[in-house]
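Removed from the display is one protein chain of the complex; every other protein chain stays in position.
As written, the chain order gives the labels A, B, C, D and E, with residue 1 at the start of each chain.
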Amino acid sequence: MYYHDSRLQYPVTVDKPNPAFATLLQQAIGGVEGEIRVCMQYFFQAWGNRAPTTKYRDMLLHTATEELGHIEMLATAVALNLDKAPTSLQEEGAADGIVGAVMGGGSAKGAIEHMIHKNLLSAGLAAMPMDSDGVPFNMSHIYASGNVAADMYCNVAAESTGRVLAVRLFNATDDAGMKKMLHYMIARDTMHQQQWLAVIEELGGDAGTLPIPNSFPQEQEDQQNNYNFYATAMDKSVPEGRWTSGPSIDGKGQFTVFQNEPLGDTPVLGAARPDSGAEQQQIG
Amino acid sequence: MYYHDSRLQYPVTVDKPNPAFATLLQQAIGGVEGEIRVCMQYFFQAWGNRAPTTKYRDMLLHTATEELGHIEMLATAVALNLDKAPTSLQEEGAADGIVGAVMGGGSAKGAIEHMIHKNLLSAGLAAMPMDSDGVPFNMSHIYASGNVAADMYCNVAAESTGRVLAVRLFNATDDAGMKKMLHYMIARDTMHQQQWLAVIEELGGDAGTLPIPNSFPQEQEDQQNNYNFYATAMDKSVPEGRWTSGPSIDGKGQFTVFQNEPLGDTPVLGAARPDSGAEQQQIG
Amino acid sequence: MYYHDSRLQYPVTVDKPNPAFATLLQQAIGGVEGEIRVCMQYFFQAWGNRAPTTKYRDMLLHTATEELGHIEMLATAVALNLDKAPTSLQEEGAADGIVGAVMGGGSAKGAIEHMIHKNLLSAGLAAMPMDSDGVPFNMSHIYASGNVAADMYCNVAAESTGRVLAVRLFNATDDAGMKKMLHYMIARDTMHQQQWLAVIEELGGDAGTLPIPNSFPQEQEDQQNNYNFYATAMDKSVPEGRWTSGPSIDGKGQFTVFQNEPLGDTPVLGAARPDSGAEQQQIG
Amino acid sequence: MYYHDSRLQYPVTVDKPNPAFATLLQQAIGGVEGEIRVCMQYFFQAWGNRAPTTKYRDMLLHTATEELGHIEMLATAVALNLDKAPTSLQEEGAADGIVGAVMGGGSAKGAIEHMIHKNLLSAGLAAMPMDSDGVPFNMSHIYASGNVAADMYCNVAAESTGRVLAVRLFNATDDAGMKKMLHYMIARDTMHQQQWLAVIEELGGDAGTLPIPNSFPQEQEDQQNNYNFYATAMDKSVPEGRWTSGPSIDGKGQFTVFQNEPLGDTPVLGAARPDSGAEQQQIG
Amino acid sequence: MYYHDSRLQYPVTVDKPNPAFATLLQQAIGGVEGEIRVCMQYFFQAWGNRAPTTKYRDMLLHTATEELGHIEMLATAVALNLDKAPTSLQEEGAADGIVGAVMGGGSAKGAIEHMIHKNLLSAGLAAMPMDSDGVPFNMSHIYASGNVAADMYCNVAAESTGRVLAVRLFNATDDAGMKKMLHYMIARDTMHQQQWLAVIEELGGDAGTLPIPNSFPQEQEDQQNNYNFYATAMDKSVPEGRWTSGPSIDGKGQFTVFQNEPLGDTPVLGAARPDSGAEQQQIG
Partner (left out) sequence: MYYHDSRLQYPVTVDKPNPAFATLLQQAIGGVEGEIRVCMQYFFQAWGNRAPTTKYRDMLLHTATEELGHIEMLATAVALNLDKAPTSLQEEGAADGIVGAVMGGGSAKGAIEHMIHKNLLSAGLAAMPMDSDGVPFNMSHIYASGNVAADMYCNVAAESTGRVLAVRLFNATDDAGMKKMLHYMIARDTMHQQQWLAVIEELGGDAGTLPIPNSFPQEQEDQQNNYNFYATAMDKSVPEGRWTSGPSIDGKGQFTVFQNEPLGDTPVLGAARPDSGAEQQQIG
């Protein structure tokens, strides 16, 4: 179960409220690389973790709980950036002249047209669980596979795209308060990338975890086709690289190249059933 | 651009058509770990790849094209499993007695109730781009971040959850034809896990790629908070592991532990604008 | 604006309530081929119709209004089929013995497991705007393109898949009341297929409407590539048919065959911007 | 920011693991009436609350934090119900004979066909953020309007449908452990219904909050049409009730009845622009 | 079944066509607080209403039918606002100079960039069933729970957020025609808020309806936890209010405060099954 402190994890201040930046920040809340995603992903991985030990469940709970505070920070940042946002199409983005000036004198950045409209129309100038184009977050992006190594790579992927996003947001603004908040979030993403890779290492690294799932007896997979790169180019060119020759990453095979060709036949499904709603011509 | 061969990548045969297994196979087509996802993910990563070299773009095209053939195999497998599926609630899953017997004599496995209904009602006993519970695939799951290392981890994640899924399908059936098809797909997933990790290695491994994106000057991130594990437990317990002490995975820091506490203040958003649709009591 | 009559368009009776058939019927309410789709599609086509005349707008309003009554009929049918449905996992699908017998004596057809669970859990044994697997209808399926001929073909498509669905539902049940309701709906779908094709004919048929939109000067399209079938088979085989030779359907061209090959070059996107969140290796 | 305790809010035990009940429980996690919804709704209402006081923000944080523990309880309940669930179509729902017997001897309740398939295929027998038919939760259901009274009614609605759902789940199972957990959750829903209505009362009740938003000067709305019931029946019958006569609920008007008729004209949109992709016949 | 009149419920005129306002209006069509939502919600509540009387079913049909006319009004308003909207990026929002001037001389309000692009690209300058950011309406927002009191609160919530939205749209425009249409819609929302609360009153008010569902014997819920506010703040502060002491709203209990703490234990899920696709390390 959970507790809260009404204070924020880290200071969130906005020097020059900018509705256009509020819009971009929404991606870090409800985008597929955003904080709702990692928060809920770590919670569901923790709650469903099956293992002889509760070690990884425990660790996941710590970080999921931390991430909840990140959503809060970002929601606060969006609301602050919307503080003097326009509520009518006649307004150039400022409730008073001072903010108008701050926003750049003649710039249209504060206009309703540059905001996600729902931030005004559905939320009254506050954050919503949606991305930077107003698309609500869909929980199918919570990856919790029941395989701890697969989950760790899902988490590395989430924190990698997450840090890429945070860097893009950092680069997109010149607001000192926002840059400070983001330089903190970028740092936390660094740690979290490390943390999930550390689990992989603790589980034995490449040799100890691959191929995922390692509980499937590898002799039951097709041993002719598990370490060869399939080349499909018409001109039979091959993109040479670490993946076309030499030992495989898990040390269990040798990379080779296969010029792809059909190993099967043309499939034959046969005629349709008379009562299946097909056209008469399909029934044969 | 693309070409096709009407033959299949690998043989697809079904010994005992089983609509319930057709249902499970749909996850490998339109589930978030399925083949549409990896196919389209690799295509979009290739088509949008920006780099001084086209090397990774090239490689991605090969594998995306290969994956398209996997969707085809699975769609064929679903259709074959639905070959003698019921079209009415009065039918016990067989168009003739022979199949009824094959299906297990009294087992209700072939009944419409055990199928995704849309496989009959929308597709006339064929595959659809949806998951094993009938939810259509949503293209927001195509991760192509513009950062090649982040993309590789997204791909490892996809192939790891993908191979976990293929193993579960392999375990769920006792049909020899289906097991053969899946033992091939499991092998290809093994290779693809290797392949994307090989790119990471070629890019310099942990040191050469982390933290992602490595183009952001790390001195601009919060150096107090980039290698410390945040502990949020009420009883201040810490899940000790590779991530709580020792050198970080990228060799650029030392793991430590931080008992989490608020570093910021309680946020104050202030009163609502009078014209923002708030309740009078909020306007202050 | 609109009026209602509390009576139904056509009688809806259920002889033997069957929750499993209620489930199938949901496809005709909230499936992509269902009645919400056509009802709302015709309304939006009507409301947005731009033309010198209001003729098509008028006609669309009539049929949209008719379709609203079809949703009502189906919602009633679902509720009646759920009338004695189970509310607990311990119950075999009947509130009393009579229904249990009717349901087939030992058959599990009435069990909660054979229902869309939301019909009980979210709606208390009533219809919902979702398909036969519980997926809510998404309004992106309302096609109203602003081009009247394109819209008519969208409508023919909707009524064709809709009648296919109605036939499948008719075949799936042996309930006389349900068969009667469906034999009426199948008939209305026949008329609606005719109706939209009649508009095409009134607009001048193939010659008068094609290619859609016919307001684009056809000499501005690529005249080398507007009537040739592209063949992409590796073995250069061509599926001969009405589309490979002879006059085109609109009478404005001759069908030919083109063995497909690249007409363009390999695209070069170039290196990533340094501030775009890419990996250092991509910046070049 | 937030803290966690690894213990559960309330005991969660399952006497007889039942995958079919796990399926139903999913509705309380990821259904639109479920706990993710209320948890996130209260958080977003809190984070975006604008008012001269932080009173309601504070209260919302308490209850949002409480609800997070409810998701955790339900996720645990789902996992426990899936503890011995089948992983193959050949298995009748039990990893050992004891559970098979418990499940009812011959009952097919534990079969894969009676589970949401993704609970096995995507999660390895654990909970997921989806509803009882496998549809992932969509965050558009987080209502946080920026108007505190509207939000309170959204919350009453959520807790009312939530308690209805919890009661249905309570009735659907005969497992003592599950009934105990649910009798607790039902009680919390009772309190939460009270709590949000208490806010309405504190804000002044009907007179103090209605019509919502009460900050809009009511003299600017159409005073001829704000307290009259519109009757649309063809036979001009009127459903008499509290809403057809007498003082309005807010005490600011008198209920009357209006036999509905068009107050406007037939709309005329006019012809399409020549460059708008319309058919030539629409351009006029 | 239903009838139509080709005239509008209320006059819809636009003095100065403004594509940016068309965009905002889309929220009232296809937003979660919009008219499709209430129209379809009332229809599904009516069609599924189970009760000894058809009284509420009847009333719901009247209002659902009324709401259909509101969608029509808004769709007309969107189309009229798009009447002279641009079709190319080179055009500043006007098909002729007159409109350009009307639009504000130099203002970019008519530019394609300020429109939902699909209003042009998919609909040819007409309304679509989507929200103000182009997200299609999802029918999962149709709440029809089978419990009449829960439904009434869902309806109050819908009409409250709906009127908040209408007020925001009213404030966002200075077009006299649009303000007139909206001042009518705001009035109807007032009535509808009243109407649903009138049902609650008719059902016996708080005492007669709470806790919802009132058909569940309240002695079966956890009587220790049904009227106490759970406080989760780290500093044990409590947000005092009507909900922390005094009689409960339904008169059936006394509000108290509980400093939240775990009442359960740490959950133990145990090891993964060997055939469940887990990592070997999880199997134990």
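Here is the rule we go by: a residue touches a chain if its C-beta (ideal position, glycine included) is under 8 Å from a C-beta of that chain, and two chains touch if they have at least 3 such contacts.
Source: prediction; values computed, not measured.
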Shown chains that the omitted chain touches within the full complex: A, B, C, D, E
Contact with the hidden chain (one of E:Asp5, E:Asp174 or E:Asp222): E:Asp5
Chain not shown: contacting residue from B:Thr76, B:Ser132 or B:Thr190: B:Thr76
Of E:Gln9, E:Asn49 or E:Asn155, the residue in touch with the unshown chain: E:Asn49
Chain not shown: contacting residue from B:Asp5, B:Glu202 or B:Asp222: B:Asp5
Options C:Ile71, C:Leu89 or C:Leu210, residue touching the unrepresented chain: C:Leu210
In chain B, positions touching the absent partner: 1-9, 30, 36, 40, 43-44, 47-50, 54, 58, 61-62, 64-66, 68-69, 71-72, 75-76, 79, 122-130, 136-140, 142, 144-147
Footprint left on chain D by the chain that the document does not show: 164-165, 167-168, 171, 275-277
In chain C, positions touching the absent partner: 3, 5-12, 32-33, 55, 58-59, 61-63, 65-66, 73, 76, 79-80, 83, 87-88, 95, 120, 124-126, 135, 138, 140-141, 143, 145-147, 149-150, 153-154, 156-157, 160-161, 163-164, 167, 170, 183-184, 186-191, 193-195, 197-199, 201-202, 206, 210-213, 215-216, 218, 220-234, 237, 239, 241-243, 248-250, 253, 255, 260-267, 269-270, 272-273, 275-278
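Simple rule for what comes next: only the chains that are shown with their structure count from here on.
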Copies chain B and chain A - interface residue numbers shared by over half, same or different: same
Repeat of interface A-C, chosen from B-E, D-E or B-D - more than half of residue-number contact pairs shared: B-E
Farthest-lying chain, centroid of Cα atoms versus that of chain A: C
Approximate Å spacing (C-alpha centroids) for the pair chain A, chain D: 26
Rounded Å distance, chain C centre to chain D centre (Cα mean): 28
Whole-Å separation of chain centres (CA-atom averages), chain B against chain E: 33
Sites on chain D at which at least two other chains make contact: 1-9, 32-33, 48-50, 54, 58, 61-62, 65-66, 76, 79, 87-88, 108, 113, 120, 122, 124-126, 133-136, 138, 140, 145-147, 149-150, 161, 164, 212-213, 215-216, 232-234, 260-262, 266, 269-270, 272, 276-278
